[in-house]
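Left out: one protein chain. Kept in place: all the others.
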Amino acid sequence: MIAADIISKRTVTSTASATAQKQKIKVNIVVCLKQILDPEIPSRDFRVDSEKMEAQRGGASLVTNIFCENALETALQFREKFGGRITALIFAPAGGEDSLRKALAMKADAAVHVINDGAAHPDPLAVARVLAAAVRRLGNIDLVMVGRESGDWGVGQTGGLMAEELGIPSVSFVDRLEKQERGLLLHRQTDQGWENVEAQTPLVVTITNDDQNLPRIPKTRDIMLSSRQPIIRWSLEDLAADDAGIDVAEIRAGGGYYRVVDLAIPTKEIVCEMVAGETLEERVDQLADRIMSVVRSL
Amino acid sequence: MLDNTLDSEATRPVLWNISQSWLLYVMFAASLAIAGYGLYRRVMAWRRGQPAARFDQPWPRLKMLLTHAIGQRRTVRERYAAFFHTFLYTGFIVLFIATMVVMADHRFGLPIMRGAFYLWFQSLIVDIFGALVVAGTAIAFVRRLVHRPRKLVLNDESLRILGLILLMALTGFLLEGWRIAATADPWGVWSPFGYLVARISSLALTAKSMELAHVITWWFHSVLVFGFIAWVPYTKLLHILTAPLNIYTARLAPSGASLKPLDLDRLAETGEPMGVRTAAQLTWKDLLDLDACTECGRCTDVCPANTVGKSLSPRDLILDLRDLVRAPQAGEPAGITSTVTAAAPDSLWQCTTCGACMEACPVFIEQMPKIVDLRRYLVMEESDFPETMQQAVTSLETRGHPFRGTQSTRLDWAEGLPVKTIGEALDAEVLLWVGCGGALIERNQKVVRATAQLLAAAGVNFAILGREEKCTGDPARRIGNEFLFEMLARENVETLNRHAVKTIVTSCPHCFNTLRHEYPQFGGSFEVYHHSEYLAKLVSEGRLASATPLDQTVTFHDPCYLGRHNGVFDAPRQLVQISSRRMVEMERRRENGFCCGGGGGMSFVDEPAGQRVNQERAREALKTGAEVVAVGCPFCMTMLEDGINARRGERDVRVMDVAELLWESVGKKA
Partner (left out) sequence: MSRVIGIIFSSAGYDRAAQGVTGAGRRLADALGLPLQMVVVGGGGGDLAGSLAAVADAVTVLTVTGVADYQPEQTLAALTDLCRGEGAQAVLLGNDTWSQELAPRLAHRLGGSAAGDGVELVIADGRLRVSRSVYGGKAMATIELLRDPAVVWIRARAFDPATAREVPAPIESLEAAPTGEPATFIIERKSEVTGEARLEDAQVIVSGGRGLGGPEPFTDLQDLAGLLGGQTAASRAACDSGWCPPSWQVGQTGRKVAPGLYLAVAIRGASQHLAGISEAKTIAAINNDPDALIFKHCRFGIVEDYRKVLPLLRERLAAMRKE
């Protein structure tokens, strides 16, 4: 019923000694995080600010985007198996530190906070440029891991755009990765099933969730200790100083890639509409129509 | 015949037929030394424990000692044990006194073993109590070997102890009998059982052979007795000494206040474990608890988790912990908690923190707080706990409520009601604490609505916190996340104090318990009422009256955190009684109520089908024939509705909160 379709198995070209050397080198990983409004806020509590083009915070908290946490968890598991060093990176206003603290509590090795003192929601290219500049500044990065998309705007472009900014390849929707003799073996989800991808570093991967990479719950001791660990803080100016690709003014203004021109809550029927009709047949017809119209829109 | 022999000269020779009696004192000293060493080891072990303040308030403690150690109030609750244990316990005391009398008379020359006292007490009563010891041992043997109830541990030790006691008692009768026969004791008949032995022996043995047998048996008996004394601290008989001490140092506050706070900052600083990892984290009282267990199994017998067939057994846990802390390395390096969980990974996560075990324990051991202590270590240091509980904890962290996925908001329940938040009603006399279960589980929203409407109908000026309310932290604390509990508690106390709240009414017994017993530690002292108490008060003040009592049969399920943990049994029953025409009681009720299965974070865990506490409770509720099962807790509501719906078949049985019942009976008038 299910056939694994072997596309091609390339021969290993590197020499044994080169392989051995490569294995000794620690994989240097950056995991990018985004902080978002709690996605589980009930619809009835959800309001938007159509001036600022963003959701109102209200009493809700900010949380680390779940796919970013999946990415961090995947990185942590990778480190447990193959060694490596994990740096958590965020581009966010001051409050973004909470996400970094949590990453440290989950046992990331280091944390970098690029302070966003400009537009609250810079466009994806602005974000990718800042993150890419930070990755370059960190230097010697083998693997950049980002969530497949964020739970608020769901843009799904950061990984791809970062890869282009860094001039390195990328693979999306990865849920597991392993080190093998030659580079990495990635397992990723597709619409129909999955694919295995061989990849060389440096590389950007976007991570999606599966049952293996549910973010771990940090230990209380680590949560308490994380508040004392150092966080590297860079301003946009810091990044611009040695990176020509960063236009501080443009990023503060939100970037020049796209802009949000409208944000609204669709008027939903709050009350359940019972299908009407004289006979049972008529009512079921109605029901079928409604079902089909929903299914067609998916 | 008795009257004839009543003689002021009545007595018997002490140490008749025995020479070299000084050996007795050598044996006595040796046995005391051995026992003393055993006891010393235990005491030293307790002294290594963490501190616990349990020697305050001597008067209430003495009262506890009287009722429970001397009076054995809890021990005699159980039919078998009432006989078995009372026989042994009183028998030992009487025999001990008799020995003292002998010593006083013989050694210290106090002529008390004489005349009527000798005949009535030293002969007759002692003889009877000796027989009771034999009877008690027999009962215990029969129970352990024939009935074999699951709760009793049948091990070699318990059989050896019983055998030894039986042997001591029987040899005692032989000695008495032979002495009576050989000395032709004129008062022999005052010791009826000994006399019986004498008569029977006389048929078979000559006086000479009886004398010989007497000497041999006498020394054998002495070895047994001193061996027994020496052995006490090394077996579960230790409880003879530890039980009274444990009862004297028992917790005096209601069991709702049994969890102790941790100084997490200090622990983070020093690197000592949060929660219990090894014996080093146990308090001396915990260690004493472990040494006080009589292995009676009552705790396991009443444990809801164990009742429905789960692996949790509070007695086994106590015994496992006891063995682990006594082992030379005290469970190092794995730690006692990891060793316990490795053996039964799920058990610790089956406890509903209902407290039934503590209520049942005759020697006042605190099993549940130890379970929470172990959980604390697993949750805070290992992050090792059931996934669905993790989701509840994560939700508490980010959203201040444990119900992941709820689409309700804190204010939905009040839609259409003129309910004010405390910010809008500064003069409110009462704060209605809604609780997450009341606000965010749809079914319970009706309960809070009913409560609010009743308060309004009685003219109570009340307000709510609205969006400012957060979970009290009860689930976090019982799951073992003390850190999260503290955060929530601090935040809530700050909010409540900011609004200068004095009186709180809540329809959630868990909130009730936490607000009442646990917030004072964080600087929040309030007068806290469960809604049933407050509504009953309004009824008795004539501010609410039931117009049309429900024409249905109602039974009431005691919420653990209202009933057993806080002793509130009557208020909810009063409400049921005035709002309905017929009330029936379940078998397990009040102090002995049976948990709904939802406490201690268990309402976030899917119990395996066939091992669900709520179904067992629903079965019992349905057995009463009631048409309405009344509850007083949002968790009980969920658990019992689920259980009743699964079991009621075609019967129409509703689960209703006491406030809903009252509102129905009052509301019809309005």
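Order of writing sets the labels: A and B. Residues in every chain begin at 1.
Everything below uses one rule, namely that contacts are C-beta pairs under 8 Å (C-beta built on N, C-alpha and C of every residue); 3 or more make two chains touch, one makes a residue touch a chain.
Just so you know, these numbers come straight off a predicted model, no measurement behind them.
Asker: Using the touch definition up top, pick the residue from B:I441, B:L454, B:L562 or B:I578 that touches the left-out chain.
Answerer: With B:I441, B:L454, B:L562 or B:I578 as choices, the missing chain is touched by B:I441.
Asker: Going by the contact rule already stated, which one of A:E80, A:D117, A:D242 or A:D285 would touch the omitted chain in the full complex?
Answerer: Per the contact definition at the top, the residue touching the missing chain is A:D285.
Asker: Pick out which of B:R61, B:R251, B:R404 or B:R654 touches the chain that's been left out of the picture.
Answerer: B:R404
Asker: Just the residue numbers, please: which parts of chain A touch the chain that's not shown?
Answerer: 1-10, 37, 39-40, 42-43, 46, 48, 53, 55, 124-125, 151-157, 159-161, 163-165, 168-173, 186, 188-200, 203, 256-266, 268-269, 272-275, 280-281, 283-285, 287-292, 294-298
Asker: Please identify, in ascending order, the residues of chain B that touch the omitted chain?
Answerer: 388, 403-407, 440-443, 604-606, 609, 638, 641-642, 645-646
One rule holds for everything that comes next: only the chains that are shown with their structure count from here on.
Asker: Taking each chain's centre as the mean of its CA atoms, how far is chain A from chain B in angstrom?
Answerer: Averaging C-alpha atoms per chain gives centres 51 Å apart.
Asker: In their shared complex, at which residues does chain A touch chain B?
Answerer: 38, 40, 42-45, 59-61, 63, 216-221, 223-225
Asker: Considering the complex alone, what residue numbers of chain B touch chain A?
Answerer: So the residues of chain B in touch with chain A come to 264-265, 267-268, 274, 379-383, 390, 393-395, 398-399, 404-409, 412, 467, 481-483.
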